[in-house]
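Omission of a single protein chain aside, the complex is shown with its protein chains in their original locations.
A and B label the chains in the order they appear, each numbered from 1.
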Amino acid sequence: MIESSWEPKIVAFLCHWCSYAGADLAGVSRMQYPPNIRVIRVPCSGAINPLYIFKALREGADGVLVSGCHPGDCHYISGNYYARRKFFILKELLVWTGIEADRIHFSWVSASEGQKFSEVVTEVVNAVKPLGPSRKLVKEFSTNV
Amino acid sequence: MFENILINLAKKLLREKRVDLIIGYGSTQFSFQTEPIIIKQEEQSEALVWNPFCGNNLARYLKYYKNTQHKIALMVKGCDSRAVQVLLKEDQIKRDRLYLIGLSCPGLVNREKLQKQFPQTSPEDFQWKEAGWFYRGEQIDPALLLEDTCLRCRYPNPLEYDQLIGEPRTMSPYQIYRKDYLDPIDNLSPEERWDRWSKEMTKCIRCYACRNSCPLCYCQECFAESTQPQWVSPAPTPSDNFLFHLVRTMHMAGRCVECGACERACPVSIPIAQLPLKVEMIIREQFQFEAGTNQESVAPLLTYRENDPGDFIK
Partner (left out) sequence: MKSGKVTKNDLIQWLKTHQKNFLVTEKVAHHQPELLCDQLKEIKNIKEVLFPPWDKLFNYHWENQQWNIEDIQPSASPRFLMSLPCEARAIYEVLDRVFLQPSEAESGYAARRQELKLVIIGCVNPEPTCFCHLVGGNPYWSHPDALFILPFHDEYYFETNQPEQFDIIEKGMPLNKAEKEEIEVLRKQMEEKSNKEKLPEDVPQGLYDLFEDQEWEDLGWKCLNCGACTYLCPTCQCFDISTEGRLKGFQIKNWDSCMFPRFTLHASGHNPRPTFKERVRQRVLHKFSYFPLREEGRYGCVGCGKCIEICPVNWNIREVVERMVKKIGNRS
């Protein structure tokens, strides 16, 4: 099988208090993980409007990763609980409309889990790569050509 | 018969100054059609009607009166009363400013189905009795006549009202809740589902009739019209259309009352109500919540349980 040279672009929404710190730890500890992600720091996973996820796909992201604190550890007490419910509904809706569910991933990564973060990113890139470049929801007139 | 009761009630409310205005349904110059009307004087009450073509969700007009002092009487069917309940919950209006004229609803007739299945008819040919719908004396399958969203109605009686016009309806066997309403889509493969939805989204012209006819879309500035930042392009490309509808569905999650006003408003006949309906089914199953039915329960996205489904999260 010929390895294609295409690399997916993954947009990662990381919550400031846990996941972003976890990613930082992975970097400081020199852990190797695929360079495909572009990080956007948000205060809490509960602050993520489904709009942002769809907008990322529209602008050409091949995958989206949303990561927050573990349930019970949210800096804002319950933001990630609300996020869990929201993302559950979002996943079901995506599956139902035929958009590849494997393009959007969620994870709980705490500030000390640098290793887990690098594993999560690897998993996400490996899940998105076989799906090919995103075609659904991408705006028709691409300005990146 | 019911219209007389309705008109007399309206006159009384205005005469006794219990309300400043009444928002209800009136007839138009075309048969098989009604329009929303506003009544401020007693003699105008003669214009009120109640028939199976009263399709608009009148709770949509409450947003004009959020900050005024008017007392408003509103004609509400089952689904409309749920919408009013959600608006009350979300603090958009106070209950003491409303007088709800409840209507027990037999279902709304879809004009296209009517013209196709029963051409050359007049309103007198149809009768609704507790046993079902009758056309010239013969019982008919309601699927031939009613709006798709009405076929799976679960609340034909208004849940909150000050006076009920007509007898409360029981869920008679002819109009069972069609659980299988969305099965045809559930049974398709992902690629087929995508093709089906893409096709519908290509038809969309982004007129926002669906959003504007919804009583629960009351944002001062919709994300779709935002220019700083611009989330969707104003051009009705299929990807932007899909984005708009998916995000609107997510914004309605746990708030949609399944009245179907969006689908009836669509000028290009997209079955757009299926998206929020699917989300409401998911929410009903997983979180046991139905918008507008229980004023004590908390909205599903404003609460949580420790054991919420989370297997999809790594």
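FYI, a contact is a pair of C-beta atoms (placed from the backbone, for glycine too) under 8 Å apart; a residue touches a chain by one contact, two chains touch by 3 or more.
Source: prediction; values computed, not measured.
K.L.:
Could you tell which one of B:92, B:117, B:198 or B:233 touches the chain left off the display?
P.N.:
Considering all chains, including the one not shown, the answer is B:233.
K.L.:
Out of B:143, B:268 or B:298, point to the residue that touches the absent chain in the complete complex.
P.N.:
Answering carefully, the residue with contact to the hidden chain is B:268.
K.L.:
Looking at the whole complex, which of B:118, B:181, B:208 or B:312 touches the chain that is not displayed?
P.N.:
B:208
K.L.:
To test your reading of the contact rule: which positions on subunit B touch the chain that is missing from view?
P.N.:
28-30, 33-38, 56, 60-61, 205-209, 211-213, 225, 230, 233-237, 261, 264-265, 267-268
In this text, only the chains that are shown with their structure count from here on.
K.L.:
Roughly how far is subunit A from subunit B, centre to centre by C-alpha average, rounded to an integer in Å?
P.N.:
36
K.L.:
Tell me, which parts of subunit A touch subunit B in their complex?
P.N.:
By the definition above, subunit A touches subunit B via 49-51, 54-55, 58, 71, 78, 81-82, 84-93, 95-100, 105-108, 120, 123, 136-141.
K.L.:
Give the list of subunit B residues in touch with subunit A in this complex.
P.N.:
185-186, 188, 190-198, 223, 231-233, 237-240, 242-243, 246-247, 249-251, 253, 275, 278-279, 282-283, 286-287, 300-302, 304, 306, 308-310, 312-314
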